[in-house]
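FYI, not all chains are in this one, though none of them got moved.
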Amino acid sequence: MKENMLEWMKLGNTTLPNALLTSYKLLNIDETELLLLIHVYSFTERGNSFPTPNEISSLMTINSTQCSDMLRRLIQKGLIEIQDGHSSDGIRFEKYSLDPLWDKLLDVFLQQKKAKDVMNQQTIET
Amino acid sequence: MKENMLEWMKLGNTTLPNALLTSYKLLNIDETELLLLIHVYSFTERGNSFPTPNEISSLMTINSTQCSDMLRRLIQKGLIEIQDGHSSDGIRFEKYSLDPLWDKLLDVFLQQKKAKDVMNQQTIET
């Protein structure tokens, strides 16, 4: 039994900022697109920063072609990008970066914050 | 600036077991259903254990009626349930429980584990 519990524990967790869960709708993405981004994030956390459409879609209810198409659209929407890297032995590799997602998420957060501050200001002035 | 950063930090995080992300497909739910369950979990973590379909759907790309229907289906599938509780002053209340989800997730994990052990055993015996 303990062995099973150890393996379960070692599968680990993925920690998401609540802002992503409460604001993805404002980034114009739906639930399937959000989960694709979360899968890429989770693969990266576990050490694979360039999962194939095959690897990703095997965990989803979409097939590999639909996954490729969705990734392309998310790149066009500016929510994920492919970056070049060089390993310590000089070998070139590609990896996904979710920096554009976090960047857009902060934009949405700061806009909401500003709107709230303006509203509070108006309430005080009235 | 620091004020914005403090507010961002206080939005907090939601931590999901990786097993949920890698195995929801085996529970016969799609990405929208998974996110509905994650929203319920995240509401509960933030102190609201019986969010309305309105509250949940306001964060999703589905409307309130679709959200009610989906909740009903998830209850029928045995992935979420409504529990009765009593507050310290004796008032009765309802809350969602995701125990059935974690229970089914463990079933899937233990089945996969067993299948893997059998395969390893066969490899050793060959």
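Lettered A and B in written order, each chain numbered from 1.
What we mean here is this: a contact is a pair of C-beta atoms (placed from the backbone, for glycine too) under 8 Å apart; a residue touches a chain by one contact, two chains touch by 3 or more.
Worth saying up front: this structure is predicted, and the values here are computed from it rather than measured.
Q: Beyond the 2 copies placed here, what is the full number of copies in the complex?
A: Number of identical chains in the whole complex: 4.
Simple rule for what comes next: only the chains that are shown with their structure count from here on.
Q: Once you find the CA centre of chain A and the CA centre of chain B, what distance in Å lies between them?
A: The computed centroid separation for chain A versus chain B comes out at 19 Å.
Q: Once bound in the complex, which stretches of chain B touch chain A?
A: 4, 7-8, 11-19, 21-22, 25, 30-32, 34-35, 38-39, 42, 46, 59-61, 106, 109-110, 113
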